[in-house]
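One structure is given below, encoded as structure tokens.
The other protein chains are all here in position, but one chain of the complex has been omitted.
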Amino acid sequence: MNGLAETLAHTLAPGLLYPTAGAILFALGLYGLIRRHHLVLRILALNIMGSGVFMVLLGVAARGEGPPDPVAQALTLTGIVVAVSATAFALALVVHLTRLTGHAVMLPGPPDDDVPVEDISRETHHADGSPADPSSGEDRPS
Amino acid sequence: MNGLLVLFDLVLLAGIVGVAWRCLASTDLFRAVVLFITFGLLLALAWVRLEAPDIALAEAAIGAGITGALLLVTLERLRSIMAERHTGRPHTPPPDPTGPHALLRALHDPPPERRTFLPALTFALVVGGLLVTALWHQPQSTGLEPVVDAHMDVSGVDHPITAVLLNFRAYDTFLELAIVLIALLGAWSLGRHDLIPARPAPGPILPGTLRLLVPVAIVTGVYVLWAGSHAPGGAFQAGAILGAAGILLVLARPRQLPMAPGAPLRLGLTGGVALFLLVGLYGLVAGHGFLGYAEAWAYPLIILIEVAATLSIALALVALFVAGRPTGDDA
Amino acid sequence: MIANTLTIILILVGLVFFAAGTAGLLRFPDVYSRLHALTKADNVGLGLVVLGLMFQASGPADILKLLLIWVLVLAAGTTAAHMVAQRTWTHGEFESDR
Partner (left out) sequence: MSVFYLAAALFLLGTILLGLIRVLRGPGSGDRMLAAQLFGTTGVTILLLLSMTLEESALIDVALVFALLAVVAAVAFVRQHGLPEPPDTPTHRRNPESTESRESNDDR
């Protein structure tokens, strides 16, 4: 009984609980990165993976007695600023890609060089059930 | 007390993982972005629990102020580009979002195909399982805390994280400032910016709030920068706060402000890296090694670098938010 | 002792307002009524908690910071509510953009 309580206390200490959650976040982000196609969602998935890494770092830093490891915290701080700059750059790239090709979606399969980009974007709209109607925006009252 | 703390940790972590999962499972991008903003808020609470108030401060400024605004504005840019391409005419008034048309597809991602489910799940489970196993079997160690603690008296500051960032591992910070600058150069290489138009604010509330918030943000930024030498705070957090205030100003300004002229803007953006490099080279010449300081000079030099780095980070974050080279500097 | 009791009472009443705000956010039928519910949590809920914590603050600097936080959240809540309401009024409730 005493052994069980001890194991439980050991398992639920922040130094072990948070790194575990960080690993779960990393795996979750990886899963989302593989399965979702919209580039903004993929950037969010990458950010979630990054947060998982930060959580592992900070959790390991907070292990044991005494104050947490300042080197790991400083590295995380650096990482957060780098992550936000990279996110901003990636989002700028997505906007530019959308301007050039008309969609912000990474399509499955190898790119087909013969098909114009416009057609690919129409296909996605048909695929999810509602046909794209290029003229529908025009008879909107302004 | 301890049981309650464990319960708090468990609820918080369940919330964080749940929010991340729903965010990545959303078909509606707006929903995903709001969930991501909430994710940032919960993360800040987690950093507090991990005794990392410095990180929580940075997460608060970046998560609440910068990432949210960046994602929301990106969504609107995508919507506006798609609207223009689909109607074949410039997007003049905002598109009517209640209309049943393909415009909204810009902010929509269909659910993923079934055939990627098993491979993706297996891969993620294997990677996650390996990570958890590795973390659970990691030997106990105190990390570098005793080493940092033993050298605090030569660092020139009283806050261990600032000492690590600007003295013991200054090259990290130097390269990080360079990366921020490179990200900005990348964004500028994509062309000129889409300026969010200045608009007369409807009603007195928004200008009133701006008049309250922007000065308080500047004071808070300076305070956080000053606090960094002895308590949680420092150049990144202060830069993020000032950057968020700048983004607020870019978003909400009621009149077209005069464009920042090219040369001072570029000087401000590169100031942090340039000053850091100069100090580093001086250290090399004076025999303290690259990015080393003489002990007596450590405090003033750290403060000098931090001020320049704060300004550079704030300017770079605002410029990254605007995304694109400033107009009117073809020369 | 009296200060502790006051703190506990004020925080408990503040929590009631937060619970009511969340309940309103979940139960009310449209944007405008939800907005009404959550501004109560902003203004009164946080206000009461701040007032309660002031009795425990360690110095005048902390008291001023607590007051400043409350004022800032008041301004943010007012502005956000006003602007969301205005956007909903002019652009519709966006029932279809899910």
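Which chain is which? They are A, B and C, in the order written, and residues in each are numbered from 1.
Just so we're on the same page, a residue touches a chain if its C-beta (ideal position, glycine included) is under 8 Å from a C-beta of that chain, and two chains touch if they have at least 3 such contacts.
Please read these numbers as outputs of a predicted model, since none were measured by experiment.
Contacts of the undisplayed chain with the visible chains, over the whole complex, involve B, C.
The chain that is not drawn here is touched, among residues B:T38, B:S229 or B:T310, by B:T38. Taking the complete complex into account, residues 1, 4-5, 7-8, 11-12, 15, 18-19, 22, 28, 30-31, 34-35, 37-38, 41-42, 44-45, 48-49, 51, 53, 56-57, 60-61, 64-66, 68-69, 72-73, 75-77, 80-81, 84, 90-94, 191-200, 202, 206, 209, 213, 216-217, 220, 224, 227, 231-233, 237, 241, 244, 247-248, 251-252, 256, 324, 327 of chain B touch the chain not shown. Summarising the interface, chain C meets the missing chain with residues 4, 7-8, 11-12, 14-15, 18-19, 21-22, 25-26, 31, 34-35, 38, 41-42, 45-46, 49-50, 53, 56, 58, 62, 65-66, 68-69, 72-73, 75-77, 79-81, 83-84, 86-88, 90-91, 93-95, 97-98.
The rule we apply is simple: only the chains that are shown with their structure count from here on.
Separation between the centroids of chain B and chain C, computed from CA atoms only, is 26 Å. Rounded to whole angstrom units, the spacing between the C-alpha centres of chain A and chain B is 15.
Chain A and chain C have CA centres that are 31 Å apart. Chain C has no residue in contact with two or more other chains. Residues of chain B touching chain C in their complex: 28, 30-31, 94, 96-100, 104, 107, 202-203, 205-206, 208-209, 212-213, 216. Every residue of chain C that touches chain B in the complex is listed here, in rising order: 68, 71-72, 75-76, 78-79, 82-83, 86, 91-92, 94-98.
For chain A in complex with chain B, the residues that touch the partner chain are 12, 14, 16-21, 23-32, 34-38, 40-41, 44-45, 47-48, 51, 54-56, 58-64, 66-78, 80-82, 84-89, 91-96, 98-99, 102-105, 108, 124-125, 127-128, 130-138, 140-142.
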